[in-house]
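A single protein chain has been removed from this complex, and every other one stays in its place.
The first chain written gets the first letter, and so on, giving A, B, C, D and E; residue counts start at 1 in each chain.
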Amino acid sequence: MQSTLMQGGMDLMLYGMGTVFVFLTLLVFATAATSSLVQRFFPVDEPPRIPSREVPAKTPVPPDILKAIQTAIDRHRHRH
Amino acid sequence: MQSTLMQGGMDLMLYGMGTVFVFLTLLVFATAATSSLVQRFFPVDEPPRIPSREVPAKTPVPPDILKAIQTAIDRHRHRH
Amino acid sequence: MQSTLMQGGMDLMLYGMGTVFVFLTLLVFATAATSSLVQRFFPVDEPPRIPSREVPAKTPVPPDILKAIQTAIDRHRHRH
Amino acid sequence: MNNFLGLWFDSGLAQITLGQLLMMAVGLVLLYLAIRRGFEPLLLVPIGFGTLLVNMPGAGFEAAPVFDSLGHLESPGGLLYYIYHAGIETGLFPLLIFMGVGAMTDFGPLLANPRTLFLGAAAQFGIFATVLGAAGLGASGILDFDIRDAAAIGIIGGADGPTAIFVTSKLSPDLLGAIAVAAYSYMALVPIIQPPIMRALTTPAERQIKMEQLRPVYKLEKVVFPLILLTLVALLLPSAAPLLGMFCFGNLMRECGVVERLSDTTQNALINSVTIFLGLGVGSKMSAEKFLNAETLGILTLGMIAFCIGTAAGVLMAKLLNRFSRHPINPLIGSAGVSAVPMAARVSNKLGLEANPHNFLLMHAMGPNVAGVIGSAVAAGVMISLVGG
Amino acid sequence: MNNFLGLWFDSGLAQITLGQLLMMAVGLVLLYLAIRRGFEPLLLVPIGFGTLLVNMPGAGFEAAPVFDSLGHLESPGGLLYYIYHAGIETGLFPLLIFMGVGAMTDFGPLLANPRTLFLGAAAQFGIFATVLGAAGLGASGILDFDIRDAAAIGIIGGADGPTAIFVTSKLSPDLLGAIAVAAYSYMALVPIIQPPIMRALTTPAERQIKMEQLRPVYKLEKVVFPLILLTLVALLLPSAAPLLGMFCFGNLMRECGVVERLSDTTQNALINSVTIFLGLGVGSKMSAEKFLNAETLGILTLGMIAFCIGTAAGVLMAKLLNRFSRHPINPLIGSAGVSAVPMAARVSNKLGLEANPHNFLLMHAMGPNVAGVIGSAVAAGVMISLVGG
Partner (left out) sequence: MNNFLGLWFDSGLAQITLGQLLMMAVGLVLLYLAIRRGFEPLLLVPIGFGTLLVNMPGAGFEAAPVFDSLGHLESPGGLLYYIYHAGIETGLFPLLIFMGVGAMTDFGPLLANPRTLFLGAAAQFGIFATVLGAAGLGASGILDFDIRDAAAIGIIGGADGPTAIFVTSKLSPDLLGAIAVAAYSYMALVPIIQPPIMRALTTPAERQIKMEQLRPVYKLEKVVFPLILLTLVALLLPSAAPLLGMFCFGNLMRECGVVERLSDTTQNALINSVTIFLGLGVGSKMSAEKFLNAETLGILTLGMIAFCIGTAAGVLMAKLLNRFSRHPINPLIGSAGVSAVPMAARVSNKLGLEANPHNFLLMHAMGPNVAGVIGSAVAAGVMISLVGG
């Protein structure tokens, strides 16, 4: 019984780490392949985004509010 | 069996279109009646709203935020 | 039967008002004790907040939006 | 032709009863009060509309789902059936509302002046006097109330909607519609009910009493308060724990300063969603057989009396405290002890300004006001403990 | 070694069927249409992703929970199982969506020109003509449709997603995936489907008709309208009450002006959450055996026909109305009666501008557009009443 438990733990570790590495390795290849496909065939799709240096804020200001702010600023400038 | 099915479809169409027209006709009359009642008996209740030309934005800027913007603008103007 | 009902109501009133007063009295003492503990042992923890005269707005403008407004104002000022 | 007859017999006109017509009128009156008169619209708009929905003949909003013998759904239930049984019968919706109310409550004024808790305690006398009244009506055979009904009716005097709904759904669910309507209506009527009583029980000199400026309150006091309250509940009155536990949880989220995201959702999307469903679910109990009877009249009358007695008890307790204290208390803030946050505190403020245009009582009255919420929840716990078994 | 074999036999590659592969391709196509072509992405992204999830071999998204003989949970169900059975089978999600749509709908243009309700009525002819077509295909033995299937298919012509899902989940749940996909796809295709029909049925002179400026609408008219609509439903067609009742409730919250908090949550957090779950739940019906068959082809074809007939009926009704009215109606707004809010109204506006660059029809077309929502819900009520028993 006891040795079965240790054996189970060993199995989990072997199959587990094996699966994690196989899976993530495949993901590396799939991702790299997709990226080169995108860069080759859809390059001018739109300007690529440079990842910003900061961790992005989790709750960004919604665009409609930004627009409202912009509008308010614009209106304000006109009144001057 | 088959003809029953066609008969069911015909019934649905007749009763369906009939009900739709009866219902919406009654709604036309009820609405028109209410509107004239409102216009006659509660006319100065408040200034009527003219429907705007644009489809309204689905998520308008909440009033408290608009107020905050206004406040920010006002404060800004004072500082000039 | 009837008198049982009245008796139940009397019981409820006595035990109820009793419990309410005992409970809230204990809460008065516990609160007062805690407050004096806090004022004695953690006094400079941070500047105490003076309760404002107004009932606070229930949905304040989120800080990120305030910041966005501030940013917009600042940017606007620079452009002048 | 059969189909056509079917459509007709299905139609509302062929099925409607007088009771349903009258209840739809009741629903429209509730909507009118909420929309045009501003009676607690957040609850009375959904309750009023729920009343309309549940009394539409043949609409099946309250229908129970039907399952076949294997447990498969044959016909789904109505929307209000699901709302009532999932959220009100289980007590979940009132508890979530209480969490939201906790997250919206600022205990600062109470912490600055804890004696105001006594005012919140005294105002609960309205609850228990009304219990006695309802028990009397039941014992004398005038109305059909037992002790559970009497307890649920009394809680109207707590002037606290979710507490009333929570207690009633446990003790006397058939009275839920009438009791919720009475509770919210009278909360809205506080500016009309309370002033005459407050004026009658105070002298002009008392009304002009100026209270000392509230001391500043440390953040730590505010963080610790919900935990102290919870500890007392745990030790003394576990039957009040669901209501006060969720209330304290919401308040801790508000004050601890590290979970603004959660506090914000609790105060907005979550409480708003639950409020809609709570109101509709209460509306589902507004059927003719449950509402159009003498008991409802009794409930409305007793509820009004409860408010009046609670108001008076709060004012008198403030006068009593004044005798024993060197810090003056304006008795006008006693009436705020019934809760009805923040309406009752505003009434205190208004009467204070009438007596002396420089006498701002609002923040002073917020103390008994939130104390009244705690007091009613304690009273609710006693009732559930004593008659809810 | 057994473990390793277990992992392999558990793996998707060893289990996948051709049907599942094809359905995953269908899911990807839906995502492509939604993301790159803008086909109603709010629904088709969740539906498409739900299609992927439910067709992953061995993932168990649709698994039912297993209980032991004492009622304890042995193994929980899959996410989509719970979503489907809690929200779609019961009708709750479509009803909550309808509440949100009501809170987003402005009846101003309709109230300014109530005659446009007739256009919304006429466009429902697409629904019933398609019922007849589906019944014909069933009767002739070409496809396996009974009268309930036919009714559910017809409702595609209502161009209203939640109505279609509500009716189909009641009448013909196995067709839910195909019908929802058809309804939302064709709603997205309105700018392609409608213009040729509109041009074919109108003369250039008709397309240039300039309509009178809409009169201003009082707030009170807007507040009262949902109550009037509800009253008519209560009296005439209770089987349409769930859909139209929640629609009116949402609209009343919007217009009454005293529950902005609730209206705001209804239009945002609540409808967004429910939309995600509704889409995923519909996706759970996108299995190969239910979607990859001749019936789906029939549904897609019939749905397209329904849209065309509805469009034509709306335009022709506008021309008919023009004969009897001194206030001119541009027949281009008739097509907006199929609903597909606000896409169809925008199409009317675009064709109007083509004919005359100063002819703005958008607000005029919003009247029949929202009338079409009411019309479809009425049609849904008739169907549920007649064949849903």
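Following the convention adopted for this analysis, a contact is a pair of C-beta atoms (placed from the backbone, for glycine too) under 8 Å apart; a residue touches a chain by one contact, two chains touch by 3 or more.
Computed from a predicted structure; not experimentally measured.
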Omitted-chain contact residue, chosen from D:E40, D:D264 or D:E295: D:D264
Residue, one of D:I16, D:I97 or D:M246, that touches the chain absent here: D:M246
Residues from chain E at the interface with the omitted partner, ascending: 3, 6-7, 10-13, 15-16, 24, 28, 31, 34-35, 38, 41-42, 45-46, 49, 52-53, 56-61, 65, 73, 76-79, 82, 268-269, 272-273, 275-276, 280
Footprint left on chain D by the chain that the document does not show: 85, 89-92, 95, 170, 223, 227, 230, 233-239, 241-242, 245-246, 248-249, 252-253, 256-259, 261-262, 264-266, 268-270, 382, 385-386
Footprint left on chain A by the chain that the document does not show: 2-3, 5-6, 8-13, 15-17, 19-28, 30-32, 34-35, 38-39, 42-43, 45-46, 48-56, 58-59, 62-63
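In this section, only the chains that are shown with their structure count from here on.
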Chain separated most widely from chain E, comparing mean CA positions: C
Rounded Å distance, chain A centre to chain B centre (Cα mean): 41
For chain A paired with chain E, centre-to-centre distance based on mean C-alpha positions, whole Å: 33
Residues of chain B engaged with two or more neighbouring chains: 11, 15, 19, 59, 62, 65, 69, 73, 76
Residues of chain D touching at least two other chains: 3, 7, 268
